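The complex is shown incomplete by one protein chain, all other protein chains being positioned as in the whole.
Right, chain A next:
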Amino acid sequence: MNQNEPILRMRGITKSFGPVSVLKGVDFEAHLGEVTALVGDNGAGKSTLVKCIGGTYSIDAGDYLFEGRPVKVHGPRDSAALGIEIVYQDLALCDNLDIVQNMFLGREQLNLVRTLDEPSMERLAGETLASLSVRTVSSVRQKVASLSGGQRQTVAIAKAVLWNSKVVILDEPTAALGVAQTAEVLRLVRNLADQGLAVILISHNMNDVLQVSDRIAALYLGQMAALVKRSEVTHTQIVELITAGRSGNLGLPLSTTLSSNGAAL
């Protein structure tokens, strides 16, 4: 299933906000059919990296390669055009609209007389949810206000895959969920990758990361400490990569972590 050529590759990405250097030459890649977990402590630069991929932030230096070609991404529209969708933590759903209306928000389909084509939108929404094996939603005409946290997450993810997207980035999708709902969302995340999408999962929860990811990318103070296969690391090693930037022979050279620590302090 794994392909050698990553669909998304970031090379030597740097990003500063004034004097604060947030990303210091980060390499990152995501493959079709795989879940790549992006882990790191608060302030490691996870959100900044994701916003650079999504086009919210422009990169200072480095290469942005999509399907092997260098691309310029200047805004969210550019990344969406490439097929990159980001599901933010606050989901951005309208409580007063139903599931179909939310999934097509801003991209409503029109019929011949330029009015909303509700039947075809309803059918597509239903098919998308079914293709993700979503069974927790009883009706696509339910208002989002009446949904549980897990169901909302499901709708937000379904919204992201509705548009033939190739890369889906999920920002802490299980952060506020209970046990059963977390399991459901993780199943959905795995399902997306199995359908051939490249999934980037940002998470603080080691259990989630270990359970669903194929690769793990650990950021440490703006540097990519390691980008390794899930099968090659243990729970302890990941925690060390997150907290110290290195673990055994993995991670950043000792001198780099010390100097970075010093700079940060």
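Keep this in mind: a residue touches a chain if its C-beta (ideal position, glycine included) is under 8 Å from a C-beta of that chain, and two chains touch if they have at least 3 such contacts; residues count from 1.
As a working rule, contacts and distances are computed from a predicted model.
Enquirer: One chain is missing here; what is its name in UniProt, given the choices "DNA polymerase subunit UmuD", "Fumarate hydratase", "Xylose transport system permease protein XylH" or "NADH-quinone oxidoreductase subunit J"?
Expert: Its record in UniProt gives the absent chain the protein name "Xylose transport system permease protein XylH".
Enquirer: If I consider the whole complex, including the chain that's not displayed, which of A:26, A:39 or A:134 touches that chain?
Expert: A:134
Enquirer: From the list A:25, A:62 or A:126, pick the residue that touches the absent chain.
Expert: A:126
Enquirer: Any idea which of A:186, A:201 or A:242 touches the chain not displayed?
Expert: Checking each option in A:186, A:201 or A:242, the one touching the absent chain turns out to be A:186.
Enquirer: I need the residue numbers on chain A that touch the omitted chain, in ascending order.
Expert: These residues touch the chain not displayed: 76-77, 90-97, 101, 105-108, 110-111, 114-120, 122-123, 125-127, 129-135, 137-141, 143, 145-149, 186-187, 190-191, 194-195, 211-212.
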